[in-house]
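Take this structure first; my questions come after.
Omission of a single protein chain aside, the complex is shown with its protein chains in their original locations.
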Amino acid sequence: MQAVRLPDPGPIIEAPQAHPRPEPLLELRAINKTFGSVVALSGLQASVAPGEFVTVVGPSGCGKSTLFNIVAGLEEPDTGGILRFEGKSCHAADLLGRVSFMPQRDLLFPWRNVVDNAILALEVEGMKRDQARAKALKMLPEFGLAGFEKQYPNQLSGGMRQRVALMRTFLFERGLMLLDEPFGALDALTRTMMQRWLLDVWQKYRRTILFITHDVDEAIFLGDRVLVMTARPGSVKLEQVVDLPRPRQPEIVTSPEFVRLKRTLLDAIEEESMKSFQSSIAQEKSQ
Amino acid sequence: MQAVRLPDPGPIIEAPQAHPRPEPLLELRAINKTFGSVVALSGLQASVAPGEFVTVVGPSGCGKSTLFNIVAGLEEPDTGGILRFEGKSCHAADLLGRVSFMPQRDLLFPWRNVVDNAILALEVEGMKRDQARAKALKMLPEFGLAGFEKQYPNQLSGGMRQRVALMRTFLFERGLMLLDEPFGALDALTRTMMQRWLLDVWQKYRRTILFITHDVDEAIFLGDRVLVMTARPGSVKLEQVVDLPRPRQPEIVTSPEFVRLKRTLLDAIEEESMKSFQSSIAQEKSQ
Amino acid sequence: MSSPAATSIGGGRAAARSITMPDPLRKLIRLLLGLVLAAVIWEGAVLLFGIRPYYLPRLSTILMAMAATPRAYVDGFLRTLAETLIGFASGGAFGVLTGVVFFRVRALREMIFPIFVVSQTIPVIAFGALVVLWFGNTLLAKAIIAFYLTFFPVTVNTLLGLETVDPKQVALMRSFGASNRQLLLCLQLPTALPQIFVALRLAASLSLVGAIVGEWFGDTTGLGVLLLQAMFTENVVAIWGALLAAALLGTGFYAVIAALERRLVFWSAEQ
Amino acid sequence: MSRALAAPSLAFQRGILGAVLLAACWEGAARGLHLPAYVLPAVSDILVGLWSKRTILFDAAGYTLLEALTGYGLGCLIGIGLAVAIALAPALRTAILPLATAINSVPVVGYSPLILLWFGIGVSSKIVMVAMAVSFTILLSMLAGLDRVDRRAVDLMKSFGASRLGVLWRLRLPTALPLLLAGMRVSTVRSVIVAIVTEMLGAHGGLGWVIYQAVLQIDFVQVWSAIFVASAASLAFFGLVGLLERKILFWT
Partner (left out) sequence: APAAELQKASLRLKWLPQAQFAGFYVAAAKGYYKAEGIDLTINPGGPNLLTENLVATGADTFGLSGGTDSVFAARDKGLPIVCIGVSHQITPFIFVTRKDGPVKTIQDFKGKTVTTWFTGANHVLTGMLAKEGIKPDELKIQPQQVSVTPFVDGNVDVVTATYYNEFYTIQSRMPKDSLKTFVAEDYGITFPRDTLIVAEATAKEKPELVKAFLRASLKGWKDAFSDPKGAVDTVMATAPTLDRAQQEFMLTEVKRLMTAGAAAKNGMFWIDADAVKTAHDFFLKYGVISKPVDLAAAYDASFIQSIPAADRLP
């Protein structure tokens, strides 16, 4: 099924067609993933160029986290799919330790303070604690955490926890960052603040980011490109380039171009949501 | 401080001014509430007309839930405030059992199945189980729960749980319904579905509803009127009538009138959010 | 149950399982196989390594000794079972009751709870004479010791469970106009139930300890008597016999409580 | 702030009040009903007896605590070791867990005849008994703790390239700590009681031995004095581990 498109919502590229940029950092082709009798992903294609900020939206249970788990090296896709990273074909397991992954919840360790949580990945890599801490301390102000380095997670607000988790991900300096709904647990207002702040940080470090969200406003506000996924089995239904100027201002969300993009995406998502709503509602377990 | 307003966003009424409808169902005047040294509400005024759908937005921690607790009879406001319900002045405690209250989380009892959760309030009232169940069973299809009556909450999706909680609230037939962020825990797409469905149900039963949310889109999409609260200590900063036609179509969220209303509200909220963001971030505990 | 949830989530595995045989039967067979295997290892090890019967007799010797005087073991088993059950039931009921009372009346809790704690640091066996003095050589006396060991964990966990009740849920119930009694029955006790069952499982083991120790205060029937008798006549085979009977009783009772728990607090099993 | 300070002190006062009331009832019953010492000695007599026999009781308490603490330490090591082994090699689980549950459901006192026969009447049999009683509790609570780990947190660690051991050390062990320490706290009282019970069946010394001897010498004041000391020792041990627990688990 095709997305219903309003006239001229910007350049739209069909999913099977590869993105035209020259040397993608990550490339997925014909990726399938089956869990027992559940087909989570089927024939998924996507690519991410270096320095790009790609957002992914799709109905609940469509396989977004599964996609991330594959790219993070945690799950192997079914045989037959092609996975290329930094120009070389590889197995998912080869990616373990090569992309920096931030899961759906912050997953801070309650027994580690802010700094020690932030340097977790560095420690696993084998860096000396002192060295890692020094590195993290320098970064704190940028993450709005200056003065909080000795605090423990249970002393932080949801927004701050999320920033610590993001800092942990940033400190694990890898070519590709995977962010799985980092702001999903935040209330709408805090969320807006965090989005603006993330763009500031990204602007500065220019990492390549693949970002999952449920929120269409968020997907447009942050991304260079939005991938809309189909209902399960998941594949890419629509790739929407977001040609809004950067740096993006908060006011942009009520600008006509933004609203037009939102309309396009909403229509595509609507169709998929409707498909999966009735079935997913019966099956998806809470928490 | 006043809200920054774009030209002509629709009729705006200053907070201290009473809503002009004749006989309000609920009226609050000069309500204060202090917890120890924390002033949660200060000089709050508001009124709700019969059959009206009023939405409330405001920064986290501004006292929205406190307001609801007072109206539900769970907290007594500080002395001096005026509380009128169905035209009569009363204490908060008098309202216990007289408004139907739906708290921020679904709070379903995991040991009760769908029907038994739905009839909880009826049982407390003293209705016979069989009678209550029969009543609930008739309502199930409307709430999209037909065939699920014997399921337990842990077998339901988040959206379904929320509908069971709503059904419990509807079955407790009282003049006023208080819904405290009923969709806060849902993902954005499920949430959209639930909003549409709620409007359908409301259209049919025409209950008076006071509805808290963090999401401006939601507040506009659902409400006849939006109350914007100030940062703590909470009071009503802005009352915004939403003069969009009903029944409201999903497409309305990208319509120019909608976007204009959103802009007005966002500006007002932005100001308050900014005020409370830096302080709340350091103080608010996670979870 | 054929909920959509159940079928779709575990669909693959359930299907694979159902090809072989129903679940409980499979479990039972696996259990029996495990027991037979353990028995063979026991018997084999004793023969193979020539372990002195003084340290570990052959299983067959033990079973034959038990078969020689089956009444002693059957009577002992039933008697100890009765003591255990009475102590467990009364301790459980008292534990829940005090838990609720302590939850409701803070002053009482602060006055009495510390005494409860101290009572649990006293080795019962030390005042066995007092128990006989006060309650004689009755079944009741043993049950009381089982009770003494049982009630405290239940009190603690009931209290813990009641305290985990979500204040928001309490507010919800009160907004419906619920009375204190309705609050307790509809919300607080069900919420505490999983915690209470954790304690009951522990209490199942403890009540058996109480019954056995209670039988050391002069009695003629019971697994504790058999154990003591065997210990002081240096009859290792009889010690093992009594131990096996106690193991059967202990494991069986524990399994029953655990099964009851799975049935009654079905909702927390998923977590 | 002031209320927060006042609340625990009120609780403390009530606790003291409860203890005083109990002691008064006891004293009143013993004196008022002229109960002889072999039925129930008065509290005051017990305290006097406790003071006059303080060296004997103190030595005995030391003896018992030595057994209890050594057994406790050993039991903790065994329990934790087995749990970690199971965590590292899940295949072990099916072998160890059913066996442990079966052994654990038999009352420890049931094993005392065998342990006394095998390990003699000295301290070693007490240590073994305590270690047995403690290790199962620790194994089960540690396992429950290790299993409580969030799968997603494990995935996160793996995505950082952490090995099995790295995940265990940095994630699973800290996650297990709260349940482990709760198990350790509960086990303290148990370890002292098991040591005393085993001493009563045969020993060279210790509080259980003192109680046993005192009964035969018909010295019930001494029996009760020893019980008081045993209770105090258990409470001290319990309090110490509880304190340690709160110190270690600062984040809960």
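Brief remarks on what is shown
To keep things simple, chains are lettered A, B, C and D as they appear, and every chain counts its residues starting from 1.
Going forward, contacts are C-beta pairs under 8 Å (C-beta built on N, C-alpha and C of every residue); 3 or more make two chains touch, one makes a residue touch a chain.
Remember, predicted model here, so these are calculated numbers, not experimental data.
For the chain left out of this panel, the touching residue among C:119, C:164, C:179 or C:220 is C:220. Summary of contacts with the chain left out: across D:117, D:144 or D:248, the touching residue is D:117.
Screening C:57, C:95, C:114 or C:128 against the full complex identifies C:128 as the residue touching the chain left out.
What chain D contributes to its contact with the hidden chain is residues 36-39, 113, 116-117, 120-121, 200-204, 209, 211-213, 215-220.
Interface with the hidden chain, as seen from chain C, comprises residues 54, 65, 69, 71-72, 125-126, 128-129, 132-133, 136-137, 216-220, 225-226, 228-235, 238, 241.
Rule of thumb we're sticking to: only the chains that are shown with their structure count from here on.
Between chain A and chain B, the centres computed from C-alpha atoms are 32 Å apart. For the pair chain A and chain D, the distance between mean C-alpha positions equals 50 Å. Residues of chain D in contact with two or more other chains: none. Within chain B, contacts with two or more other chains are made by residues 153-156. Residues 59-60, 144, 148, 153-161, 184, 187-190, 192-193, 214-216, 250-251, 253-254, 259-260, 262-263, 266, 269-270, 273, 277, 280-286 of chain B touch chain A in their complex. Of all residues in chain C, only 3, 5-6, 166, 168-169, 171-178, 182, 186-187, 190, 193, 265-268, 270-271 touch chain B in the complex they form. Across the complex, chain A is touched by residues 150, 152-153, 155-162, 166, 170-171, 174, 177, 250-252 of chain D.
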